[in-house]
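The following block contains the structure, expressed as structure tokens.
Every protein chain except one is present and positioned as in the full complex.
We call the chains A and B, going by the order they appear; numbering starts again at 1 in every chain.
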Amino acid sequence: MTASGPIRRHVLIVDDSGPARLLVRQALEGWARRTGQRVDVVEAENGFEALRELPRAPIDLVLTDVNMPTLSGLELIRMIRSRPEQSALPVIAVSTERDAEDAARARKAGADGYLGKPFDVETFDRVLGEVLGSKAPEEP
Amino acid sequence: MTRPKKPGGAFSGEFLAEAEMLLEEAGCGIDALDADGDDPNPERVNALFRSVHSLKGVAGMVGYAGVADAAHALEALLDDLRMGRVPASPAVRGAVREGLGALSTLVARVAAGEDAPRLETPLKDRLEGLVRPAEPRGTESLRLPPELDASLSDYERHRASEAGKRGKALVLVDLDLDFDSFDAGLRNAMSEASAAGELIGTFPGTAADPARMAFRLLVALPPGCDAAALGTRCSARDVVTVSAGRAAPPPSAAPARLPAAVPAESAPPEPGPEAAPQVARGVVRVPLEKVAALVDLAGELALARSALGRSLGQALAGASDRGARFEAQRAFARLDRLVATLGPAALALRLVPVETLTTRLARAFARTASALGREADFVVQGVETEIDKVLADELGDPLLHILRNALDHGIESPEERSSAGKPRRGRVALTVAPSGREVVLTFSDDGRGVDAAGVVAKARQTGLLGATDPDPSDPFALLFRPGFSTAREVSEISGRGVGLDVVREKLAALGGRVSVRSIPGSGTTFEVVVPMTLVLLESLVVRVGEVWFALPGENVRRTLQGAADGVEIVDGRACFRDGDEALPLARLDALFGLPKSAGSDGAEPVVVAEDGRRAAALVVDAVEGVWDLLVKPLADSVPRPKEIVGAAEVPGGEIALALDAGALIARIHSGPAEGRTA
Partner (left out) sequence: MSGDGLLLAFRAGGERFAVPLDRVREAARPRRIAPLPGAPPEWSGVALVRGEAIGVIDVAAAMGLSRAHADPAPLVVVLYGSDHALLVDSIDGVETYPAGRVAPPPPGRGALHGIVAEELGFLSLLDVDRLAARGER
């Protein structure tokens, strides 16, 4: 291994749709390539799995679908925000809407950023940039 | 790249699977909504909204803008419905149904290979005339704790306020759960809450210990429902009643005065807990790919078991300790039994009641009948019969075709039926029954039937049968030949050029078969037989040189060792005589351009393959055996003859290339003239 150690992000993708998870994952991998970072992706199919994964792995960013059965994305974000150890974790809500109202709803629940599906590369990069800033994740 | 250039791109398969599942859910949702009438179960409306919303999302992401637009229009209507902005009137429910129908059509067009299907009239325009908005509603204070009130979503606020108007109690159920088992506890509480009333939302609670998970459920309970009892069933830490239900009628008490706040025309107050909780208990939904992984593992375990059995047998043969030998054999026998039961148990996870398929068929039947001006009933028996989930999805199209065919060509117009002395309403009965490892679906209509002599005459006229060919023993089999159609005119419903041959091919691809019988004047019966599961395929494994092939057992009529004496030359072609049939014969190695094997001396085995329509003989180097194989499909992009459809591991580690018997037989029938005098 001769890698010079690019920034490594641990990202949790939450979506009940397999194709949607795949597309978000690809977008994320593209973003990582463009910004010279590496991503380790953990996927969750629902809010329950996400809540279970969060304390388990060192997650730096959550991308969650808003519209999921049983435990919706908004309910998940509210839960994340209520946990002291996760309260500062960057969360991006991913939704089918692209209107300001839906974005406001996500922000009210505690999301840091908002992505309307389908998104293009520029929007994806911009939202991730805004949410993550330029700071590298804390590495042990 | 977030948006593939070609719509669907690599994801069109996933899109279709997901879209069909969502439409299926939505279809069940609207059926349930119709059953609810004007006072729908809010959780059902919300689930319907979510299905259409998800469909819009996945269509948009993979680039099917036309589907996404239509879903968007329907979603807007459903949002109005769930937010109480339009009433659940029959007109609105009809509009929802119409919207779902339009979406199904679009998805079917994607499935048929269209790149960018769109509706000619935007769905929005079609829905507009049907929808009458309700009076706008005011907002009022809900008296919730401020931190909870601040985090309510619009929908949650609407539901909470609606519950208050209907005299329901609002309660907060506080859960304090252990991290290791919180999901089970939360799921249980959520389903208890939904069963007792309406679960409006899930919120964070305050955990005493940060290592625990605290949740707070906001629940609307009908009058007379005991909040404390719900708390006990949820294993709640605490239950807080935010607002008490109004005028809860004491059980079996006299005053029969309606609560003043409830308008007289609205639904009567529910007696006790709301009827018919929709929560299936003890049912786990598992994604199909997880089941497939388990089935694969079970299959591989079975392969490992066979290999172990063989080597154990050899090792034990030389062992001198009889006690140890006995113990090893006994342990292996036990393993053998367990592994043998694991496979079927894993496969059973894929099975779903055939009802998921027949409800879809019933809806399509009703639509088609009204489009054709037929009056007919569709009666289904055996809906509890189980079938592979994948098959239930895949069978939709071919079975719909059979149903449409029955309505289009079988059932007569009401007038024609009356004058023939039949009831005006026609009838198509579907009976589903398991038969061993197969499922038999029998469609019987009481229509005009098909005349066998007419079919033969038509086949001669169109050249499907030569003038000198004898009448076939099963004339109805001609109906499934490409190019055969008894339609007198091209019809809108059965379509042009899409005949029953497509149905036969599709069923054959699923390992199934179809046959038809008919009595002129009184009706036609289609019998469709499909395997109960798609995964394990009993296969004949043959070898040519170093290459192994697998042929589905159901396509093998017989194998004969050293059958050179059955070979004769007819019209300069090598033919194999099987009983009174002369079958075209080919060497498998020559067919696929493999090097000719050394010992071609006429002593090799011959396999007679058939596909329900015709048969052919195949010369191979060796027949290796019959096994139940896990056949894995091979991607289209891997270059190969089209007769090779997949690959499977044979016990012992060899890989057999799976053959499509139908395509193979067709290839042998059409030549290259193998064996023709050189």
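Here is the rule we use: a residue touches a chain if its C-beta (ideal position, glycine included) is under 8 Å from a C-beta of that chain, and two chains touch if they have at least 3 such contacts.
Fair warning: this is a prediction, and the values are worked out from it, not measured in the lab.
Annotation: of B:Leu335, B:Val502 or B:Val547, B:Val547 touches the absent chain (contact as defined above). Touch with the chain omitted from the figure is made, among B:Asp80, B:Glu114, B:Glu162 or B:Asp296, by B:Asp296. Of the candidate positions B:Gln314, B:Ser637 or B:Ser670, contact with the hidden chain is made by B:Ser637.
Remark: the residues of chain A touching the chain excluded from display are 1-4, 6, 29, 33-34, 36. Panel shows chain B; residues 10, 296, 299-300, 546-548, 592-594, 630, 632-635, 637-641, 644, 646-647, 649, 653-657 of it touch the chain omitted from the view.
Going forward, only the chains that are shown with their structure count from here on.
A straight line joining the Cα centres of chain A and chain B is 33 Å long.
Within the complex formed with chain A, the chain B residues making contact are 1-3, 11, 14-15, 18, 47, 50, 53-54, 56-58, 60-63, 151, 153-154, 179, 182-183, 186-187, 190, 201-205, 210, 213-215, 287, 289.
Partner chain B is touched in their complex by these residues of chain A: 16-20, 22-23, 26-27, 30, 45, 48-49, 51-52, 55, 65, 67, 69-71, 74-75, 78-79, 81-85, 95-96, 105, 108-109, 117-121, 124.
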